[in-house]
Structures are given as structure tokens and as C-alpha cells.
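Just passing along the structure, written as C-alpha cells.
Missing here: one protein chain of the complex. Every other protein chain is in place.
In this document, chain identifiers A and B correspond to the written order of the chains, with residue numbering beginning at 1 in each.
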Amino acid sequence: MTRPRAWIKTLALVSTLAIVVGACSSGTATQAPTAAASTTPSAAAGSTGPAPSASAAAVNACGDAPVTLNVWGGYPEVDAVYKLAGENFKKTHPNVDFTVFSTDLRGFEQKLSTALPSKTAGDVVVRTTNFLSRFIDQGLLAPLPDDLKTFVTGGAYDPAIVADNTYANKNWGVPLFIGTAGIYYNTDMFTKAGITAPPTTMDEIIADAKKLAVVDASGSLVTSGLSLRLSGQGSGVAEKFWILLLQSGRTLIKETSPGKWQADFNGPEGVKLFQMYVDLLKANIDSLNIDSDAKAFETKATAMFLREAWVIPEIATKAPALVGHYQTISPPVGSLVTSESMFVPAASPNAACAWEFVRFLKEQEQQISMVTISGWLPARKDLDLTAFLAANPTYAGFFTHPAGFKLTYTPPIAEFDEIETKLATHLVAAYADFANLAGQPDKIQTLLNTWADETNSILKTNGHFGG
Amino acid sequence: MNSPLAAVRRVPRRTWIRYRFVFLVLAPVMALFIYLRIVPAGQALLMSLFDWGLIKPADHFVGLDNYVNLLSDDNFRLAFMNTTFFAVATTVISVVLALALAALLARFVTGRIGGALELLYFAPVLVSMVPVTLGWREIFNYQHGILNSALGLVGISRQAWLSDPTMALVGVVILSVWKQVGYNMIILIVGMRAIPHVFHEAAAVDGASAWQQFRWITMPLLAPVTLFVVVITTISAYNVFTQVYVLASDVQGAPGQLVRVLVYDIFENGFRFFKMGYASAEAMYLFAVILVLTVIQFRFLRGSAE
Partner (left out) sequence: MIRRRRTPLGSLTYWLVVAILLIGGIVMVFPLFWLVSTSLRPAPELLLVPPRLLPEQWTIANFQKVFDQAPMLTYLWNSLVFATISTVFILLTSATAGYIFAKFKFPGNNFLFMLVIATAIVPFEIYMVPLFLQMNALGLVNTPLGLFLPFLVLSYGIFFMRQNTISGVPDELLDAARIDGMSELRIMLQLVPRLLAPAMAALSILAFIQAWTAFIWPLLILNNPKYYPMELGLSQFANSSSVDFGMVAAGAVIAMLPALIAFLILRRRIVEGITLTGLKG
């Protein structure tokens, strides 16, 4: 008769324990973000002299009293960069300590949505100007000091990146790191197929892909010549289509007048690109059934694919056998660029010192450490890369671009995600139907027009359509 | 005197003590319950009449626009068709299979052998959905998945389980039936064992075969349990999400067609596009469908039980 009671008692004990533990972990969540606090720096090896732009005025900006700067970011892999920069900064500003808070991107966005209005955000916040625009509207982010404004528009950054960080006709964030696409290719497979030089035009890419595809005895594809993004959830399929579309000079949606956009992908270049997709599928150069993207490249299931620079450190850890057998090359005409920039919240008590750190982070040494430590690319284009590229030749595709190479940034409109995702859904369905669409440019044009109509109607619903 | 005050005075003191006890116990529970269930339910209905975003709530009242726009939304229509096909296929196949298994395991093959066999069929129910979906994703792989290799052994060509939209739907049905059959079977077995033997013995004496006994005695008497199994399988099938999400979510390269189902569409509308009013209207449609189906199933199977 006491059995049920004892059972309840143990359950109560376990649950009390669980609640205590759960409360402890929720307690740390509701406190101000702390996360990995970097304290006094250990003897930093390879330290250089003080930051070039440091001056008497700069040292004064951080005063003499102990100051702790909170750096917030949405990419945990960049934490080590901030920490190293903090250690180097401390050499000229010994009274400044750093804490770094980061979480994954979505969580970071949600965190900012509550912390910025409640004035509990950090001292330096790193995110896209596009995302932070809603907080700029509410006056929650400090405007750029004049010297930084001059610097940002002074040619250190690609015009697309500067445009990406312009909101309401003003420059806002100082770009810190960017993501662009590069073409990865397997040098062994190239040699085996008798290709002596990497492709420098879209036509060459397609021609090479046809030579690189490998089928097995039963005719099914084993190695794809070019790995295309053909299925999956989200907007990735449309994004990859967009990058290839840029090579022909067109884009997904184009700005016809300030703030007004229109679908641009259903022109003859869009049709030609879509035909390329279905033709490659029909000719069994790529297949819906085979692995794709980074996984395929790392398991030698493809000879070429496009992706950002993070694959390079991943290959070093997850596919070391591939190291030395692959190289990267820039896309022929252009690429998408996303830029993460540094902001200082208006309510930060250490604003002057925070801006000082921002000035420090944009310098050569810190920018190079961005790519060597996190794999993200530095935002500045006026860096001295000779030493870096000599030591890391596989990054060539991300730094060395042909003349006239053009970067395109994401349209700063809230509904763009919906446009991209819905286009991705259509593309996926159409790729699966490739047998019926190969060699049918009229059908393809009709399809693209239907999708463009949908894109334009989404733009209209949000008041951003301009004919 | 019939005033409320007089009515209150008429209540004896002991009842007041009891009322106070009821209140003290029920109030916190009901408060939690209302906050976590009633308020969201009401809000879902309310939001569906607005153009409601995440950062800027309650944009403006649009009445039934969300509902009307959904009807012409290609994604919604595809989701509806996929989910309906999925629900029908999964329910029919898993219930029929479970009935067959239960018929054999409830009486025919019992004892320790029966118990061990029951365990084999029940195993998929025990483990959670994400690990097994990951396993099935590899089993379905076109090139090095074992399903295509096994089919090859019996002369069937390789199927594009994950890369063809139709086959992907079939694949999700297979995965879900596999996961559900054991659960249905166990419940049906218990239901069958609860039917007294005398009915079957009497029928056997009258010369009825095993199949006839099953068809005319077991099945009708089992109808309430069968109804229960059909209803819960249908409801959980209409709410399918996890398998579909995991099968289509490899960002690095395995092919994975997204089988667009209703809950996924609600999720995408609400949490990718932040059209929360629109997503709520879609959720209302889903609820209406489930409600209608449940009522129909009750009528149908209860009628056949008479």
C-alpha cells in the first residue's frame, strides 16, 4: 500500500532536482549575456606593435579607469577573432577587458530584438545593416563618427559592400567580414580529364563539367561534373541559381527606382541558365539522385561546385585527404556578397572606447586573422595579401578576381526571404521535371514568367514594386 | 426571496468550505491551462483575421482575406493534397497491417514466441522520430542506400526515393507506417484479447472458419478500438512534420525533396516569412479538417458497430 507513495516521493525528489537544475540554467539565460569572458590575456605570441591608427587621442577615448567592452556577434566561429583582437588591443589600452557573446544567427536576431530596445545590448554589435535597419529607425544605434564615415566611403571597401551598409542615405556600420562565393574544383579530376586550366567563363565551366562527369557501368552518375543545388528546403536553391545568373549580368530582382524593385530573372539570360540546368541533368552531368554541394566535393562525388570560403577549413578537418588536391577560382563575372558590420548601440556607456575598438578591428592584422581563424573573408579590399595567399593558396578564388568583377548585395526589403524561398520551391519542382523541359525554351520562358509574376505580386503587396 | 444574495445565504457552510477548496486547487491549474491552451486557441482565431507580423503586431484587420488567399495559394493546395494523400495512405496501410498482425498475435501465435514477435514490431514505436528518420535517409539513398540494393536483388530498378517528388512522398509514407504499425497493433491486440472466447467457440461449433469468425465476431466487437486507432492515426498523420523536415534538411548535400505538408507550410509562413495571421488561418483550416474527419470517422465506424 505504501508502494505508490514511495513512487510519488521519488518522482518528487527527481523533479525537484530537475527543477533546481533547470532553474539554474534558465537563470543564466535571463541574466545579461556573459558567455565566454576573456580575462587577462596570456602572453600573445607573434604580437606586433601598437595599432597603426592609435594616437594620443585614441588612448584617451578609453580613459584610464577599467572598462569592459561587450562584443556581440551571431557567428560563434568568429569569437576567437574578437578575443585575439581584444588581447592585442589591450596592449595599448591595458585598462580595457573584453567579453564576447555569440549565439547562432536566429537566436542572435531574437536576442537583439529584445536587448536593443531595452538598452541592454553590448558595446559592439556585429550584424547586417539590413537586419539592424529597424533599430536604426528607432534611434537605437549610434551614427558613425566622422572619421569612420570618411574611411568607409574612401575606397577601402567594394562599392556593393558600401551600398549594402547604406540605409536611408546614410552610412551606418563599419564592414567587418563578408561572404562571397567561389568555385571549388578538384585538381586531380581536372588533370585526369585532360583539362589544363581552370574555367574562366560560364561556357568553359559547362564544357569542363561535361568532360568531368563519370558514370558507372550501369550508366548512373557517380561523379557529377558540376554540382548544382537541386533540392532541399529553404531558399538555398534560389540563391545558387541567383549566383549563376549574375554571371550573365542579370539578377534576381533589380531596383528600377529608389526603393522600387522588379523581377529580373525571366529574361533570355534566365531562360538560358535554366536550360543549362535541365540540359546538364538530361546529359547526366549532374543528377537529382547524387549527393551535392560540400558533401559531394569532400567525398569526391563531384568535380566542381560553388560555395563560400568556410568549406576550406572544413576540408582541412573533415576531408584531409583532399588537401592539396583542390583549388578555388573566382566566378567569372560576379558574386553575391553578404556583409556583417560593426555597430555601437546608442545606449552603450562605453561608446567612445567601443568605437576605438571598431577602428582597431578594421585594421590589416585583424582583418587577416578573420579569415585564418574563422574562414570568413575580410571586408576590406585594400589589404596586403601576398604573405597570406602564399601561405594559403586555396583562398585564391576568393581574393583574386578578374577585371570588372562585380559584387551584388541582397535587396534590403523584408519580403525578400519570401520571394527567394518561393522561387526555390518552384525551381525544385521544375528541376525534378527536367525530362519534359529540356530543349523546350518556350515552356521554360512561360514558367519563368509565371514565377516572375508571383515575385512581382509579392513586391506589390509590400509596396515595393516599380515597373 | 429569490435574489442572488439570498441564494448565496442559502448555501450551507460546509459547502462553502468545499467551494473554497475547489477554488484553491483548481484556480492555479485552470489559470495555467487557460493561459497555455485557451488563450492561444482564441488568439489563433483572432490572428487569422489580421495581417499580423512578428515585429509589428496587429497590422490591420483583413477579415477573411487570409482564408480566401490561402485557397488560391499553390503552396497551400500542394500541402493539402500531399497531407491528405499521406494521411489516407498511412492510416489505411498501418491499420490494415496492424489488424492482420493483431489477428495473428492475439490468439494464434502467443506465449513467449508471440511476445518476442510483438516486441519486434513494437520496437520502431519506442525510439524517437529524428534518429530513425536519419537512418531511413541513408536507407533511401539512391546510390549507396540498402533499399535500392535490396530491390536490385529482386530485379527492381533503383528508385529515386529522395529526389523524385512523388517517390519522396511514398518514402515518407513507408517511414511513417513502419513507425506507427506497432503501436496500432498493440492496442488492437489488447482489444482483441478482451473479447470473450465464448463467442468464437460458439461460432466454431456452428462450423464457422477462422476467417469467418474474425470477420463476423472479432471485427464488429472490435469496432470501438478500431475506431480509436483509425482516429489517432489520422490525426497524427495530418500533423506530420518531423520526418518531412529532417528528410529535406541536409544543407550540405544529400538530395532531399521537401514533401510539402500542412504543418510545414504553416511553419514556413509563420516563422520564415513572418506572416503569422496567414499561418494562423492555415492552422484553422487544418483544425477544421481534423475535426470533420474525426466526426465522420466516429459516425462511420460507430454505425458499423451496431
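Here are a few things to note about the model shown:
Everything that follows uses one rule, which is that a residue touches a chain if its C-beta (ideal position, glycine included) is under 8 Å from a C-beta of that chain, and two chains touch if they have at least 3 such contacts.
All figures in this text were calculated on a predicted structure; none of them were measured in a lab.
Considering B:L49, B:V62, B:A87 or B:L101, the position touching the chain not shown turns out to be B:L101 (whole complex). Among A:A319, A:M342, A:A379 or A:L459, the one in contact with the hidden chain is A:A319.
Even with one chain removed from view, subunit A keeps its contact list with that chain: residues 1, 3-5, 7-8, 11-12, 14-15, 18-19, 21-22, 25-26, 29-30, 103-104, 106-108, 110-111, 114, 294-295, 298-299, 318-319. By the touch rule set out above, subunit B reaches the unshown chain at residues 18-19, 21-22, 25-26, 29-30, 32-41, 43-44, 47, 54, 57, 101, 104-105, 107-111, 113, 117, 120-124, 126-132, 134-136, 138-139, 143-146, 149, 152, 178, 181-183, 186-187, 190-191, 193, 197, 200-201, 204, 210, 225, 228, 232, 235, 238-239, 241-242, 245-246, 249-254, 263, 266-267, 270-271, 276, 279-280, 283-284, 286-287, 290-291, 294.
What we mean here is this: only the chains that are shown with their structure count from here on.
With each centre defined as the average position of its C-alpha atoms, the distance from subunit A to subunit B rounds to 39 Å. Across the interface of their complex, subunit A is touched by residues 55, 75, 142-143, 158, 160, 162-165, 245, 248-258, 260, 264, 268, 272-275 of subunit B.
The touching residues of subunit A, counted against subunit B in their complex, run 113, 134, 220, 222, 227, 230-234, 236, 287-296, 414-415, 417-418, 421-422, 425, 428-429, 432.
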